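Okay, handing you the structure first.
Left out: one protein chain. Kept in place: all the others.
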Amino acid sequence: MLSLLSSWSLELKTIINLVDQGHQWKFHGGIHPPSRKERTKTLAISTIEMPQQLFLSLSQHIGQPAVPVVAIGDTVQKGQLLAKQDGFISAAVIAPTSGTISDICQYSNCHISGIETQTIVLTPDHLNTWRTKLPLTLTSDHQQILERIKLSGITGLGGAGFPAAVKLATKAAIEFLIINGAECEPYITSDDLLMQERGAGIVAGIEIMAQLLKPQRIIIAIEDNKPQAITAMKEAAKQSIIDIIVRAIPTLYPAGGEKQLIEVLTSKQVPSGKIPADIGVVVQNVATSHAIANAVLLDEPIVSRIVTVTGELVDKPGNYEVPIGTSIEQLLIHAQFKPQTQQKIIIGGPMMGFALQQINAPVIKSTNCVIAASINELPDAPPEQNCIRCGDCEQVCPANLLPQQLQWFAKDQDHKKLNDHNLFDCIECGACAFVCPSTIPLVQYYRVAKAEIRQTTEDKRQADRAKDRFEQRNIRLERDKQERLERSKKAAEVRQAAMSKNSDGDAVAAALARIKAKKAAAEESSDAPNKDRVAAAIARAKAKKSAQTTSPEPAAQESDDIDPQKARVAAAIARAKAKKAAQQQKIDSSNDQSTNADTIETIDPKKARIAAVIAKAKAKKTLELEQANNNGNDDKSVTVADTIETIDPKKARIAAVIAKAKAKKALEQQQSNNNNDQR
Amino acid sequence: MSFLLIAVIILTGLGLVFGLLLGYASIKFKVKEDPVAEKIDLLLPQTQCGQCGYPGCRPYAEAVANGDDITKCAPGGKATIEQIADLLSVPIPDNSNNDDIVIKKVAFIIEDDCIGCTKCIQACPVDAILGTTKQMHTVIIDECTGCDLCVEPCPVDCIEMIPVAQTTKNWNWQLNAIPFKQLES
Partner (left out) sequence: MMYLSVTPSPHNLGTNKTSRVMASVMLATVPGVATLIYFFGYGVLFQIAICCLTAILSEMAILKLRQKDIAINLKDNSALLTGILLGISIPPLAPWWIGVIGTCFAIIVAKQLYGGLGFNLFNPAMVGYVLLLISFPVAMTNWLMPLELSHVVLSFSDYISAIFTGVTTTGLSIHELRLGIDGITMATPLDTLKTDLTLGLTSGESMQKPVFDSLGGIGWFWVNIAFAIGGLALLKLKVIRWHIPVAVLGSLLFFSLIGYLLNPDSQGSSIFHLFNGATMFGAFFIATDPVTAATSNKGRLLFGCFIGLLIYVIRTFGGFPDAMAFAILLANMTVPVIDYYSKPTTYGRGGNNE
């Protein structure tokens, strides 16, 4: 009905006309959670002292982790590239200050899972010296500007952390450039203060983006609970060389969600599975815009961000400009955090943010707010009760889903139904869980279900691939076998012919045979995908080797020079033995009470393995011998050899395997014994 | 008497007509279905590991279709057993170790130790190991099904099965699994 009406009105006026007239639309649902922004919304942006160490995770954004370009011990300057982006959707990591790289290791990240990620640890020298800056201007080449934004490691600073350059590199014709200053989540005021204090910077960023995208209209959207920010931005927009509309939108969570904001401002809906650029819209956060201005006009990449620190448990809440990589613990200490026996540290807002697990995790680019909440302030949800189908969730869902049905299906793990009910259109805003009278953690169910579906899809894909490859391999093996038979048959014929005929014929036959052999070889090697993969693997191996140059094995290399193959084999075996011995030693040393029996046991598996290796080697030798015989014999001998091949070596191999298995079992048993002893 | 006869004749006639109709319909509207083995094969994890005692997933699927035990697929674990049970409408056997969670592992070649014997390459059922004679070998992690078959043939024991690491990307949102953290204040 509504859509009919709107499409009818669209015929009369274009959306742009309506927008120009100040028209706004409504998205479905929405809620009014208590805003709790009062504590920090009047506190000016302030800085904190440079911490003793900065932890720069390589996964601060959506997409591939960045790849380090510095090594431990390097000295770096402020703004220097530490890790470059890997692939299209990825973002660079920049040194937030000058200092030395003290470590590159796995470290806690600012992520809900609490999983550690690869992290560059930077020890600041407190000199804060910038690298040389090469500012660009508004009129610089587009490609150059885009490259600069990319190299500056700018991601969406609103919370999601999507690489900013990707959005700006779109080829689509852009109708609307929307600058998101809605900040609809409770507690957070970092964007509010940024707009109040640095409006000019934001507008400068908008001008750059306008250069790149050539939008027909530019709208800054701010929720109407931030009057100062609205005034400040209107003032800043007036100074601009381009037309910028500043629009106050009704305060309604989640109006700051990208899709919802687009609907409010333009009446358009981003089609499921598409991106805003597909309907001619690009949305960037105000802080992102500010960062872009800094990166392009000052050549100052993203080295810090504004973080709101609030909650009942900090005595000095505020909006702090914090170097990226500062540990949250340090930030909280600065804000005079008063820990209790139990509390929640929420990163982001209370609706979509997450509870931090490790307080030593660092501030990353998308950390816009840290809430140190007492258990009374943000209490745990009471136990889940039965759904009474009240439908409140459906009333507030901004994606117009059926949260209640989804919940049933999620509990049933009914993936088909979940897909039918568009689970993946859920933006996880939490409005449904907020209003649920039965306190069902709806969003959590959806997240788990989404993860399950993704996993199942991935497993299925892998299984299909594995099946394909297995079948392909079987076909190849069959073909190889046929070819081998063919070849030996041909060879035998040629030889027979040579015996009976004169030398002329012999030469022709030999040439023929050679050509055929060549052809077969060509066929074998023309397994195109394999070839590519081989190349890739070798490349990878090389890369790995070069990475491992720090731990060379001089002895092995020396012997390599003398008799490469042999020596290497010997070295490998020696190493394997050494390793085993080391393991044994470790076990022994960890076990003070190791008795004589144990020592015997430790010898036994070794012996068994040696025996196994010998047996194997023997098997191999017989096999080789047989093959050698084959080459010089006729048809009959081939079959005989084949049978031998199938019997003798097999037996030997079986023996070897059994011996090995025994050895392993003994070893395992011993290990478990040791473990028991230790306990 | 004639009533009885008429009734019998009519009923017989009706039976015949409907029988023919049904017979015709069953031929005419026959739904082409995948054979059961095909369907079972689709449920199996395709690791081709042979732990079931058959040389690959397809042969096991055929064996199950012919009445073999459905609990032999170790990599598939509980989920696969349930799916097959569901497909074949048979009860889930009790003796299956239902509660063990299958942790996906992939093979990893310790490259320093590799002597380039190509034995693992021959063993790999899905061609997921690259390398050639006297050259170091590498496992294509994305293609590895974790079947274990390459571990045994290696003469220098340089292949290890390592569990696929959990990253922020494949994390499954199991918050309940996270214990409360104790921290020094």
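Letters are used for the chains, namely A and B, taken in the order the chains are written, and counting of residues starts over at 1 for each.
FYI, contacts are C-beta pairs under 8 Å (C-beta built on N, C-alpha and C of every residue); 3 or more make two chains touch, one makes a residue touch a chain.
The model shown is predicted, which means the values in this text are computed figures rather than measured ones.
*Asks:* Touching the absent chain in the whole complex: find that residue among A:Ile324, A:Leu378 or A:Ile453.
*Replies:* Touching the chain that is not displayed is residue A:Leu378.
*Asks:* Looking at A:Glu207, A:Glu223, A:Asp299 or A:Glu394, which residue reaches the missing chain?
*Replies:* For the chain that is not drawn, the touching residue is A:Glu394.
*Asks:* Which one touches the absent chain: A:Ser272, A:Gln336, A:Gln482 or A:Gln496?
*Replies:* From the options A:Ser272, A:Gln336, A:Gln482 or A:Gln496, the contact with the absent chain belongs to A:Ser272.
*Asks:* Check the options A:Gly30, A:Pro301 or A:Gly353 and report the residue that touches the missing chain.
*Replies:* A:Gly353
*Asks:* Considering the entire assembly, which residues of subunit A contact the chain that has been omitted?
*Replies:* Spelled out for subunit A, the touching residues are 3, 7, 27-28, 31, 33-34, 186, 259, 263, 268-274, 279, 339-346, 350-359, 373, 375, 378-383, 385-392, 394-395, 398-402, 404-405, 421-422, 425, 428, 430, 433-439, 441, 443-444, 447.
Please note the rule applied: only the chains that are shown with their structure count from here on.
*Asks:* Inside the complex, what are the residues of subunit A that reach subunit B?
*Replies:* Residue list for subunit A touching subunit B: 59, 109, 111-115, 117, 339, 357-359, 444, 447-448, 450-452, 455, 459, 462-467, 469-470, 472-473, 530, 533-534, 537-538, 540-541, 544-545, 553, 565, 568-569, 572-573, 575-576, 579-580, 613, 616, 657, 660.
*Asks:* How about subunit B: which of its residues touch subunit A in the complex?
*Replies:* Per the touch definition, subunit B meets subunit A at residues 41, 44-48, 56-58, 111-116, 125-128, 130-132, 134, 136, 138, 140, 142-143, 145, 152, 155-158, 166-168, 170-175, 178, 181, 183, 185.
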